[in-house]
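All protein chains but one are shown in place.
When the chains are written out, they are named A and B in that same order, and each has its own residue count from 1.
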Amino acid sequence: MNRSRLVSLLVVTLFVAACGSTGGGGGGGNSYAGKTIKLGAVYSITGAGGVYGPQSRDGAMLAVNQINAGGGVNGAKISLTVEDDASDKAQSAQKAQALIQQDNVLAVLGPTLSNSAVAVHPLAENLKTPILATSTTGIHIVPDCNFPDTTPCKYVFRDSLGEQTAIPDNIKAYVDDSHPKTGVLLVAQDDKFSSDGGKIVQATVGQYNIQLLKTIPFAKATADLSPYVTQAVQLKPDVIFITSLGGIPAKIMTSARNQGWQGQFLGGNGFNTATVSKQAGAAGKGARSASAWYIGNTFPTNKDFVDSYRKEFNKDPDQFAAQAFTGVLILADAAKRANMSLTSSSLASDRDKLRGAMESVNIQTPLGPFQFTSDHDVKQTVWVIQMDGAGGFTLVKSIQPS
Amino acid sequence: MDQQIVNAIFIGSIYALFAVGYTLVFGILDILNLAHSAVFMLGAAVTYSMVVNHGQSFVVACLVGLAASAFIGVVIEYICLRPLRRRQAPAIAALISTIGLALVIVAAVEQGNVGSFFSWLWVDGANSVAFPAGTVPNPTWHVGDLTLEATKVLIIPISIALMLVLGYVMRFTQVGRGLRAVAENPRAARLMGLDVDRMILLTLVISSALGGLAGILFGLALGDISPYIGRDNVEVRGLAVIVLGGMGSIPGAVIGGYLLGLIEIVALVTLGSNASGGVAFAALFLMLVLRPQGLFGTRLRERI
Partner (left out) sequence: MDFFISLFSDPVGFWNSHTLLISQIGINGIVATSMFLVLYSGQLSLAAPGFMAIGAYTSVLMDLNWHTPFVLNVVAAVLLAGVVGVLVGLPVLRLRGVFLAIATIGFIEALRLGVILNLPITGEGLGLKNPNADPLGGVPIILVSLVVVLFVVWRLTRGRLGSAWSAIRQDEIAALSQGIFVARYKMIAFVLSALLAAYAGALEAHLNFFVDPGDTQYGVTRAVQILTFAVLGGSGYVLGPLVGALIVTLLPYIFEGAGDYINIIAGAFLIAVIIFRPQGIVGRGGLAIIRPAWWPRARLSAPSPG
């Protein structure tokens, strides 16, 4: 064996050892070259949740494509399987089960609707698979996914801004500006998202000395909401709180303005899509809500996101696209640091490692700087926005996380 | 309370207009056409799409919306009903075939997005939209405590006029007599030389055009058009209305529509909003138990 061959052998050995040690050390340098990080998502593409699901899918796929085009996660490509749950709770759980147990995904994004989430999240917890909610905002999502059992769920995370944060922040911001004395709450009583929001409004107003004159619940499938609005308007409140979604908030705003009421509308996540602003038109001008995301933010991660989304899909992104995009960034960052083996026999331990790494995520996202709280909920800047009366929003103020 | 009566009359007109088409088909065919709520939605969706996406004037858009609704009437007859009649299928089969068609229509609109296969029909997916301000002038009058919006007020005379015309046609014209003969006894009508299939086709076209018109007026006055407006707002209430008024009776459907609007409002005002949804259905239940022929029905049918 001559000298030069000995040296080269030594170099190779050292190099291999070095790689091995960084890999074992759990730093940023572990290589997944040639492997695949399998992720799944359950979104409502068809059915009533189709208002949100398609944007979530598009946002998530955009992030996956960008990461893969940039060399992947430590050399591994991400593959994302998106399943449609048809806005149905039972199908949502079925699709999640197949993703987890048949497709062997490392983690699941979704589902779109709160009703489905409260059925699917405990299932993922049971199967010890990380699940990241990107659009659900109700209560008892994190950490108490098994409510009324209050044991924190280890595998359930959420990157969408809960109504529990959004509604109080929004009310506080408005109280700081004006000093409303009375309010009426209009709440759709037959879906979980809206009912949760109503409970939060009722629990919050007292802190700010707003007298809630009346709570007016209604069924979502009410043809004409004018009678309910009439009841509200006749009490001459300073504020009308609306916790509902889909086409309802705009219907209420239009009817209240037509009946000559001039006060302030305050709401929750149900206001936060451009479609609602567009549907309400002039009647919605000034209606305020707290949002996880604001399209006009010009910091680089958001500007890049908005530009590439527009280029890819020929339309503006919305909050749901931004949150799903962020969801993939979070999982990719966690995967990068999780030092997984990514073999078929290591699935359970890989899921555990990924879960552990998710807890310490700290990255820049289109939502702003992003971390999880110890409850696995979002810790991010909240953007208070108001409708501009022409189908868009303007930023009122931003609130830093406490 | 005054404003609430205005509200009741307005929504009652929508219910009535929707239910007249529903009850017309039931009266003549003894079949519940469960695609009727999808036609209601399609009328509104097509009209909106013609105004906003295809740049037509509101009048042209309305005509296209009505034509599309009437066309679905033809589809219902040729695809969902006639093949079943030919096979002497039980009437219950028609429930399923019309449900299937409703599913197709709603799904087609729901999947209408920019760049999708149905973008010519609709581009707002599952979202709710409203006609842009100024599509139709909508002055609002304040009379005392009352707020009267032109679009809502307008619906009342339109509904009543149309129902009078329909009543006249049914009672005093050749076509009306033919339709009534078919309703009474299709076999006898055929023996008398009436083209029964043609009469049924005509019924479905008229019924669907009325359903589409109800949808257009609903979308215009309430500022809410989405793939689900039919299913959520009028499908089940339409049933309640035709039962209240008496299955198959046109004046019954009109009165039933206003009655349901009134029941809902009275329940809301007196019992509070929690109860109002349940009260309409409890009323429906009681009506059937106490007076199954409805307010204006005269005979009970045994076939479904």
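One rule holds for everything that comes next: a contact is a pair of C-beta atoms (placed from the backbone, for glycine too) under 8 Å apart; a residue touches a chain by one contact, two chains touch by 3 or more.
Please read these numbers as outputs of a predicted model, since none were measured by experiment.
By the touch rule given at the top, the unshown chain touches A, B in the complete complex.
Interface note: of A:S31, A:Q101, A:S178 or A:S360, the residue touching the hidden chain in the full complex is A:Q101. When the omitted chain is restored, the residue from A:I37, A:V51 or A:A93 that touches it is A:A93.
For the options A:V51, A:I67, A:V118 or A:L354, the residue in contact with the chain missing from this view is A:V118. Although one chain is not displayed, its contacts with chain B can still be listed: residues 26, 32, 34, 79-80, 83-84, 86-87, 89-90, 92-93, 95-97, 99-104, 106-108, 110-111, 116-117, 231, 235-236, 239-240, 243, 247, 274-275, 277-279, 281-285, 288-289, 292, 300-304.
Counting the whole complex, the residues of chain A in touch with the unshown chain are 45-46, 84, 86, 88-91, 93-94, 97-98, 100-102, 115, 118-119, 121-123, 126, 140, 146-149, 188-192, 194-196, 199, 217, 219, 221.
Everything that follows uses one rule, which is that only the chains that are shown with their structure count from here on.
If each chain is reduced to the centroid of its CA atoms, chain A and chain B end up 39 Å from each other. Residues 3-4, 7-8, 10-11, 14-15, 107, 110-111, 113-115, 124-130, 132-133, 140, 142, 147, 149, 218, 222-224, 226, 228, 232-234, 236-237, 264-265, 268-269, 273-274, 276-277 of chain B touch chain A in their complex. Interface residues of chain A, counted against chain B in their complex, comprise 46-51, 54, 189, 216-224, 226-228, 230-231, 234, 246-247, 250-251, 254-255, 258-260, 273, 275-276, 278-282, 314-315.
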